[in-house]
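Then we have chain A:
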Amino acid sequence: MEFFGLFNYWVFIFLMMAGFYLLLSARNLVKKIVGLNLFQTSVFVFYVSAGKVTGGTVPIQQEGITSYSNPLPHVLILTAIVVGVASTALGLSLILKIKDTYGTMEEDEIDSLDVAT
Partner candidate 1 sequence: MIEQHAIALVVVVPLLAAPLCVLTGRGRWAWTVATAAVWSSFALALHLVQRVLSEGPITYAMGGWQPPVGIEFRLDAAGALVMLVITGIATIVAPYARKSVEREVDDFRQHRFYACLLLCLCGLLGMTITADAFNLFVFLEISSLSTYALVAMGRDRRAFTAAFRYLLIGTVGATFYLLGIGFLYILTGTLNMADMAERLVQPAWDGEGLVHQTRTARAAFAFLTVGLSMKIAIWPLHLWLPNVYAYAPSAVSAFLSATATKVAVLVLLRMFYTVDGLAAPFSTLPVADTLVPLAIIGALGTSILAIYQDDLKRALAYSSVAQVGYIVLGIGLASTAGLSASLLHLFNHALMKGALFCAMGCIVYRVGSTRINAVRGVGRSMPWTTAALLLGGLSLIGVPLTAGFTSKWALVSAILEQERWFTAALMLVSSLLAIIYVGRIIGIVLLSKRPRGAPQVGEAPAWMVAPTLVLALLNLYFGIASDTSSELALRAAQALEEVAR
Partner candidate 2 sequence: MEAALDVLSWVLLLVGGSVAVISGVGLLRLPDLYTRLHAASMLDSLGALCVFLGLALQAESVAVGIKLLLAPAFLLLTTATAAHVLSKSARRAGLEPLEDTAAAPDAPGGKD
């Protein structure tokens, strides 16, 4: 159990880093956005797992239940998820504009086009 307690967090860290790697290594802008989302979603799972109590239940008042998981991380992550999708939407519409004006969404091609002008 002791080991499992940290193991759970480590899996989330692995997921975060997979997303972060995709964000850093990809040259395609859509890929970067996907990487960013993977990264953020994993951070959210990490957060919520901090509020979990072994043997606790969903934080909805019911008779006969005394142990609830902490609802605060849930509320924070609700906010964070919505914020995340807001930035994704803006990012994707920027990609649309970039594709419109440059005709590509590959980072290095954009750079070479910028140097040319």
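The working rule: a contact is a pair of C-beta atoms (placed from the backbone, for glycine too) under 8 Å apart; a residue touches a chain by one contact, two chains touch by 3 or more; residues count from 1.
The set was built so that all candidates are chains of the complex that A comes from, given by their letters.
These numbers were taken from a predicted model, which means no experiment stands behind them.
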Interface partner of chain A in the complex, by touch - 1 or 2: 1
Sort out for me which residues of chain A touch candidate 1 in the complex. 20, 23, 29, 32, 36, 39-40, 43, 46-47, 50, 72-73, 76, 79-80, 83-84, 86-87, 90-91, 94-95, 97-98, 101-102, 110, 114
